[in-house]
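Apart from one protein chain that is not included, each protein chain of the complex appears where it belongs.
Moving on, here comes chain A:
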Amino acid sequence: MRADLEIIQEWIPAGSRVLDLGCGDGELLAWLHANKQVSGYGLEIDGDKIATCIERGVNVIEQDLDEGLGNFASNSFDVVVMTQSLQALRYPDKVLAEMLRVGRTCIITFPNFGHWHCRWYLTTKGRMPVSEFLPYTWYNTPNIHFCTFADFERLCLQLGARVEERLAVDHEHRHSLGSKLWPNLMGEIGIYRVSGPGLADHRVAV
């Protein structure tokens, strides 16, 4: 399994109901179903990935996240997951608010634009950072809303959400001393567990 999904699955209790936003080829849901009796749905818009989900038996709904989650009732999922999609959304703030409404706990991963490499690239070259991990140029990237860990945490604060856990890792999802000490500078990817405003004291039993 993908390294970030390996980390995320530890935060998902067995038998829970999970909604995976931008579920890709359904790898996480298929694994959770097989190993943790998790039920749920993935939302995806890429046709080929949807086909893979269907073949592997994952419930997948073709749905554009930017149109919201109006078809899901409040608090209808134990966990709402969104890996590496936040930065590609047109309305990341609205989608995050929707995630917090629909799920008791939300797990979000996204690339950190505050990483030293991005800062260095912009400072020395004066151009938008391009790396092996984020291989797009500014005009053809699907990623339209980059943020830093600090930005994300401020948005959570504005939405009344609480950051329950945070992991800052490199692009191979390894922890390092640096990313622990200075996550916003040394972390390439953020893996967050956030709970909604109405459930600030809610704890997931893991």
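Just so it is clear, a contact is a pair of C-beta atoms (placed from the backbone, for glycine too) under 8 Å apart; a residue touches a chain by one contact, two chains touch by 3 or more; residues count from 1.
As a working rule, contacts and distances are computed from a predicted model.
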item	value
Name of the absent chain as recorded in UniProt (options "Homoserine O-succinyltransferase", "Copper resistance protein B", "Cytochrome d ubiquinol oxidase subunit II" or "GDYXXLXY domain-containing protein")	"Homoserine O-succinyltransferase"
Contacting the left-out chain in the complete assembly, out of A:Ile12, A:Ile50 or A:Cys147	A:Ile50
Contact with the hidden chain (one of A:Leu28, A:Val60 or A:Cys156)	A:Val60
Chain A residues that touch the omitted chain in the full complex	17, 39, 41, 47, 50-63, 71-73
